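Complex shown without one protein chain; remaining protein chains in place.
Presenting subunit A:
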Amino acid sequence: MFSSRMFNILVPIISVLLGLISGAIIMLIFGYNPIAGFAALWNGAFGDAYFFGETIRQVTPYILSGLAVAFALRSGLLNIGVEGQVFMGWLASVWVGISFELPMIIHLPFAILAAAVAGAFWGFIPGLLKAKLGVHEVIVTIMMNYIALYLSNSIVRNLLSDGADRTENVAETASLQSSWLAEMTFYSRIHYGFIIAIFMALIMWFIINRTTTGFELRAVGFNQHASRYAGMSVGKNIILAMVISGGFAGLAGAMEGLGTFGFMSIKSGFTNIGFDGIAVALLGANTAIGVILAAFLFGVLKIGALNMPTVAGVPTELVEIIIALIIFFVASSYMIRWVILRFKKEGK
C-alpha cells in the first residue's frame, strides 16, 4: 500500500509531467514545435548567467508567498490575501527604506522587519474576524487585497512622492541589491533576498514540525473540535496562523521593494505574486521543501516563458496555459491517486 507521504511526492511530479506533456500537445496542435518551445523556455531560464540570475530573482518572492499560503493551509485556513499582504510589506519596506538614515546593520533588518510586521498586521485582521466572529477568511482577505492595492497606490502618490508614479529609490543601506551578484550575472536583478527566503523556509519547517505551537496549529488544521476538546485555544491559533502567514507574505513584498525594484510604483493591478503563491503551496504539498521546489519550477516557467515568443514564436499565453494545466492536475490529485491505486490493484 502506498503511504500518504508517497502520494504527496508522486502526485506533484506526475502533475508537472502531465502539464508539460499536455503543453507539448497543445503546441503541436497549434503548429508550434514543442521541442523548440521547451528549449526556448529552458534557455530563457538557464541559458546564461543573466537569465539564471533573473530566475532566482523571480523564485525568491514565490518561495515566501508560497510559504505564506502553505502555513495558513496547514492550520486549515485559505489565505487568499497573500497578494494584499505582499503589497503592505512592499510598501512598508520601501517606506522605511527611503525615510531613514541609519547604518546598514540596523536599517536593512529594520526595513525587512517592517515589511514582515505590515504583512502580519494585514493577516491579523482577517484572522481576528475569523476567530472572534467566524467571518470566513476567504471573503475578508479578497477584499483586503483591494484595500491594500488602492491604499498603497494612494500612499505612494500622496505621501511617498509628490504626485509622481513611483517613490524614489530606497537608501543604499536598506537595499538587498548586490553589485557583485549583479555583475556576476551580467546585471541581472538577483539580490540577497534568496538567502532570506531559504532561511524562512527553514523557520517554517521548524515551527510546524518541531514546536508545540506548530503542533497546535496543525491540530487545529486537522480538526478544530478535537483541538478544542484537547484544551487548545482554536481562536488564538487561527490568529497566530494568519499573522505568521501574513509575515511571510510581507517578506515577499520586501524582496520586491528592497531587492528587485528598490522602489514602489503605482500598480494598475495585482502583482500575482500572492496568487501564484497559492499554486506554489498546492504544488509543494504545503511543506517547506516542497514550496522551495515548486517556487523554483514556477520561477523557471515564468522567466523562461518570456523567451518563448521571441525565440520560438510560441505565445506567452501558452505558457500560462501549461502552468494552469499543472495546477489543474495537482488539484485533481484524487484522479491521479485513483489511477495509481487502480494500477496497483491490477498489478497484484
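Going forward, a contact is a pair of C-beta atoms (placed from the backbone, for glycine too) under 8 Å apart; a residue touches a chain by one contact, two chains touch by 3 or more; residues count from 1.
To be clear about the criterion, contacts and distances are computed from a predicted model.
Chain not shown in the complex: UniProt lists it as "Nucleoside-binding protein", one of "Phosphate transport system permease protein PstA", "Cytochrome c domain-containing protein", "Chaperone modulator CbpM" or "Nucleoside-binding protein". Here one chain is not drawn; of A:A36, A:L128 or A:V234, the residue touching it is A:A36. The residue from A:I56, A:L293, A:L318 or A:I336 that touches the chain not shown here is A:L293.
Within the complete assembly, A:I266 is the residue of A:L102, A:I266 or A:I340 that touches the hidden chain. Residue positions on subunit A in contact with the hidden chain: 5-6, 9, 13, 16-17, 33, 35-36, 38-40, 42-44, 48, 50-51, 54, 58, 150, 153, 157, 163-166, 186-189, 256, 260-261, 263, 265-269, 271-272, 289, 293, 302-303, 306-307, 309-313, 316, in rising order.
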